[in-house]
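One structure is given below, encoded as structure tokens.
Missing here: one protein chain of the complex. Every other protein chain is in place.
We call the chains A and B, going by the order they appear; numbering starts again at 1 in every chain.
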Amino acid sequence: MKKQWLPIAVFSLLVAFLAIGLTLNPKAVPSPLIGKPAPDFTLPLLNQQTAFSPQQLRGQVWLLNVWASWCSSCQQEHRLLVRFAQNRTLTMVGLNYKDTPNEAQAWLDALGNPYSFVVEDQNGQAGIDWGVYGVPETFVVDAAGIIRHKFTGPLTQQRLDNELLPLLNTLEMTQ
Amino acid sequence: MSPLRKKRLYTLLLLLSGVGLATFLLLQAFSENMMFYFSTSEVQQGKAPQGRDFRLGGLVVNGTVQRDPTSLKVRFDLTDGAANVTVEYNGILPDLFREGQGIIANGRLNAEGIFMAHEVLAKHDENYMPPEVADSLKQAAKNVPQPQQATP
Partner (left out) sequence: MIVEIGHFALILGLAFAMVLASVPLLGVQQRQPLWMELARTAAVGQFALLGLAFACLIYAFIQDDFSVKYVAANSNSQLPLIYKISATWGAHEGSLLLWALILTLWTLAAALFAKQLPPTLKARLLSVLGWIAAGFILFILITSNPFERLLEVPQEGRSLNPLLQDIGLAIHPPMLYMGYVGMAVAFAFAVAVLMEGKMENAWAHWAQTWTLIAWAFLTLGIALGSWWAYYELGWGGWWFWDPVENASLLPWIVATALIHSLAITAKRGSFQAWSLLLAILAFGLSLLGTFLVRSGVLTSVHAFTSDPSRGVFILVFLVVIVGAALLLFSARAHLVTQQRAFKPLSKETLLLLNNVLLMAMMATVLLGTLYPLILDALGIAKLSVGAPYFNSVIVPLTVPLALLMGLGFAAHWRESRAGGLLKQLWPVLLVSALLAFVLPLLLLPDLQGWAVVGLFMSAWIALSALQWLWQNRAATNSTGRVQRRRILGAVLAHIGFAVTLAGITVTSLYSIEKDLRLAPGESYSIGDTRFQFVGVIQKQEHNYLASEGTIKVYANNQWLTDLHPQKRTYLSQAMPMTEAGIDAQLSRDLFVALGEKLDGAAWSLRIQYKPLIRWIWLGAILMALGGLLALPSGRQRRKESAA
């Protein structure tokens, strides 16, 4: 009888949709900016009058780390970054996202400051330009000012060793 | 008809009527209760429906949250990076509602183009971005003109 094959037919259809749904995983948000020039901004350095712009770093490989004192997963990442900065000379820019200068300063005093520049993005406009979805995020920018990679969520030792370091090595080699 | 055939027929009829009723209710309910999602850019381009509920998502723009001093009425702007829409809501905002946070509001547009929300949702995860919002930010970022290429 043909009707016996109905369940398996419906099931196959369902599986097909689920398989497509899986490829559309809504949480994997690749940055549309990878391979594009890093968006420009001019923002004050934390608790200083001087302004900072990514243009100043043209010609070197650098990291943009988006963080905030209200973000708890940044705290874990921060320890890693401090240690990383001690072991390797690399320009690291901390984009302090939607934070108050006092709290940001207190955080850096307590946990250490791995950054070469700390930039205040109080209203988050630069964050929006860079397509920041959440904190923390880390961008790798090459010497030509092109974004080469983006890490969403906290960096871990594993991601540092397996993804970031090899990338930095190749970028600096080709420089 | 043999009893067996008769029974089959009845069974079939019963099944059909059940399935028919269910399908009817289903279609009815679907057409009335589906809520489409729109980004703030789409709203500004007039793509969102008037006089019908939909979902609006975006980031709460910093410094735009205004509270009425005597009631629970609150107004704020949502953005996807390219366009802003003003949202008005009367009620208690979710715990994770913050400036800069991605949220989704359910409601409809009024005549002045203000989105009258009857529900505001923010997920229970500080790093969470509703997928629709993430998607529309992505779209908007594509459409925004790329920053000028500086001289090498």
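Heads up, the rule we're going with is that contacts are C-beta pairs under 8 Å (C-beta built on N, C-alpha and C of every residue); 3 or more make two chains touch, one makes a residue touch a chain.
This structure is a prediction, so every number in the text was calculated from the model and none was measured.
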{"item": "Missing-chain contacts mapped onto chain A", "value": "1, 4-5, 7-8, 11-12, 14-15, 17-22, 24-28, 70-72, 76, 157"}
{"item": "Where the missing chain touches chain B, by residue", "value": "3-4, 7, 10-11, 14-15, 18-19, 21-22, 25-26, 28-30, 32-37, 55, 67, 69-72, 90-93, 95-96, 106, 123-126, 130-132, 135"}
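Note that only the chains that are shown with their structure count from here on.
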{"item": "Chain A-chain B separation of Cα centroids, rounded to whole Å", "value": "27"}
{"item": "Chain A to chain B touching residues, read off their complex", "value": "26-27, 29, 32-33, 36-40, 55, 58, 71-73, 97-98, 122-124, 127-129, 131, 133-135, 144-145, 153"}
{"item": "Chain A-facing residues of chain B, complex", "value": "59, 62-63, 79, 81, 99-100, 102, 126-129, 131-132, 134-135, 137-138, 141-142, 146-150, 152"}
